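All protein chains but one are shown in place.
Coming up: chain A.
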Amino acid sequence: MAATPSSKAKTFQSPNKTPTNMYRKSYLSPSSTSLTPQTPETLTPLRRSSRHVSRKIDLGNDPIDLPGRESIQEINLTPRKRTTDVVAETLTTPKTKKKKKIDVEASFSPISPNRSETITKKKKKKKRVYYNKVEFDETEFEIGDHVYVKRREDANSDEEEEDPEIEDCQICFKSDTNIIMIECDDCLGGFHLNCLKPPLTDVPKGDWICQFCVVHKPPPLQGKKLAKRTMREKLLSGDLWAARIEKLWKQEVVDGGCVYWIRARWYIIPEETVSGRQRHNLKRELYLTNDFADIEMECVLRHCFVKCPMEFSKASNDGDDVFLCEYEYDVHCHSFKRLAQLVDGDSDSDQEWNGGKEKEIDSDDEEESVCADSKSKRGLTGVNTKGRIFGVEKVGTKRIPEHVRCYKKNELEKAKATLLLATRPKSLPCRSKEMEEITAFIKGSILDDQCLGRCMYIHGVPGTGKTISVLSVMKNLKAEVEAGSVSPYCFVEINGLKLASPENIYSVIYEALSGHHVGWKKALLFLNERFAEGKRIGKENEKPCILLIDELDLLVTRNQSVLYNILDWPTKPNSRLVVLGIANTMDLPEKLLPRISSRMGIQRLCFGPYNHMQLQEIISTRLKGINAFEKTAIEFASRKVAAVSGDARRALEICRRAAEVADYRLKNNNKTAKSQLVIMADVEVAIQEMFQAPHIQVMKSVSKLSKIFLTAMVHELYKTGIAETSFDRVATTVSSLCLTHGEAFPGWDILLKIGCDLGECKIVLCEPGEKHRLQKLQLNFPSDDVAFALKDNKDFPWLANYL
């Protein structure tokens, strides 16, 4: 190891001012640095260069970014030099060891952004051993950890840089750990509570801004302060990189030694994005980029902590190395996007169930598997859509809209957000019994050594929490699997309404099990082999499979073969398949062929509609801690919904609508209304809107002749007692009505047009107008509604006589 290919090192050390060389430039060993004085230009670190390359491809952005970049570098250089001078003699323990190591294994690290070089590298190096966790310099590094990475070479060479873990107080310039320090939310400076004027005893809640920031004056500077810049300061001023470890591996070098490598995913500070620092950016905010690089472990300084906003707000005492990251930054398109796993709440760990500590793969093998992987992915998306599925990732905003970040929600808006159907509730009230039953069923099926296939039919009207109950049961189970108390299984979720055709379900299941996309006939063949004969699919081991089929009734085909096949598999001896079917109708098994109902109808679970108490509980658990609703208003809404359908979605939507109505009302009335709460009247409006067809309002506002027309229809209905009538008759009645009450009769053709207009709104049902006199007409709403709408009409008081 010590004897690194010196020729190579030399080539790099040789005056490497050519631009091509610059891209390959990497961190040199300290000894070499001392030999060749590096100019700032050549020091352009690798990530830069890779971005540089990419930028060259998409021209046009160049002029925006380049000047800023250079200026940053120039600024950075000056203080660094000083640092080296001042802290030269102080030695800290972790660094020393590292130093030695570096001296021993002085190697050049090819942090190459271009793929070709890494590949050639791999050819040379024999083996790569991948780890999930590595101990290096007495610190553990794990996949997914966040670390500081040296940005420039002399950052490495300024030997014994002290790494002040504890920040100095900005007033007394001492770092005393015993006294509580408080951080200014503006300048991020630390202050001892008792150094402040007046001294504070407790950390205040909410934002706190120091005395210097209040008057917009920088705190008194001292040379000492510059000397002791913390890593955080360096990172935020662009002297360090932060990265996320994506992969860890050990690579053997020719002579038997080995080097630890990581694949780093870079973080970027807001200043380095195209849009620069924006007003809403927080001081400690970073962006995750989609830029990767393989770097040597040497460059890693130590851990830092990048957190999502939720955790960030909690992590008040975690020290100085805490950063906030909410967005992803695409370095090619220069666009922002929220981090998906943060939004989803439950981040799905991609780790394998049986995630072995070490995987040893021959480098060639690995290369192949990478190829295979990408190939299968391509197959999965289909040749046609390949470009698009890749393209989807490019979607992003050029600029994060300000309203999203700097927006303080009031109570009503909070209520609206939590009442959204999309918001997953933290707990599912009122469904514990059903969930227990599902859990017992699944556990009973998969915990059995035999793992007998079973099948369960879940039914209930829409909005009673069927799917979400099953999903939350599965989530709990997954947690148990991770804890190790339940053996692993695979879970496939299918929605019948989202399949193009019922037969497609075979390909979807097969794809979920094996990762390959095949036609449904072939998939059926494979699945039959898998479930009926017990053959394995691909690498999949003997895991039991849980199949959740939502909207099961959509799978009913003419000969019902799809349902039969799926429900037949669990009965096979070594299928290890559990089927959960969800549908609305209670009697779906009975409607099917006997051979299917005998397989499906054994175990059933009914989700009854919610009653008003339960609905009330659901709404109030969601609204816990938000004072936005009158209690009676919630009760009113839940009673109304319980009386109609017992659909929780409806109840939530009514409440959300009521909150919207209240919000609208309050925003338009600028004067402060007496209550900021959602009151009964708002709920009433929401219920009206949701449950009432607006026909009465429309009938009240239609033209006069239409009103007479409707009256004539009602009159005709009363006279004959038959709902259906013909235009001939209605027109005669209208003309007689007009005659007796001194209205001008407009003529048959206009009347026909009026009838057709009413028919278009579906106030009346009618045949096409070409049948003219023979056109059949019928009221679409009860005649009482018409009577109610037209009774107190000011223009025609006489209409009431005929209703």
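Throughout what follows, a contact is a pair of C-beta atoms (placed from the backbone, for glycine too) under 8 Å apart; a residue touches a chain by one contact, two chains touch by 3 or more; residues count from 1.
The rule is short, and it goes like this: contacts and distances are computed from a predicted model.
Trainee: If you had to name the missing chain as UniProt does, which of "Scarecrow-like protein 3", "Kynurenine--oxoglutarate transaminase 3", "Elongator complex protein 4" or "Origin of replication complex subunit 4" would it be?
Mentor: Of the names offered in "Scarecrow-like protein 3", "Kynurenine--oxoglutarate transaminase 3", "Elongator complex protein 4" or "Origin of replication complex subunit 4", the one UniProt assigns to the missing chain is "Origin of replication complex subunit 4".
Trainee: Write down which of A:257, A:309, A:488 or A:746 is the residue touching the left-out chain.
Mentor: Residue touching the chain left out of view: A:746.
Trainee: Using the definition of touch stated at the top, determine which of A:196, A:274, A:417 or A:490 touches the missing chain.
Mentor: Result: among the candidates, A:417 touches the missing chain.
Trainee: With the full complex in mind, choose from A:306, A:477 or A:702 the residue touching the hidden chain.
Mentor: A:702
Trainee: Which chain A residues touch the hidden chain?
Mentor: Within chain A, the residues touching the omitted chain are 328, 335-340, 343-345, 381-382, 384-385, 387-389, 391-401, 403-404, 407, 409, 413, 416-417, 420-424, 461-463, 495, 497-500, 504, 551, 554, 584, 647, 649-650, 653, 656-657, 660, 663-664, 667-668, 689-690, 693-695, 697-698, 701-706, 728, 731-732, 735, 744, 746-750, 753-754, 757, 760-763, 770-774, 780.
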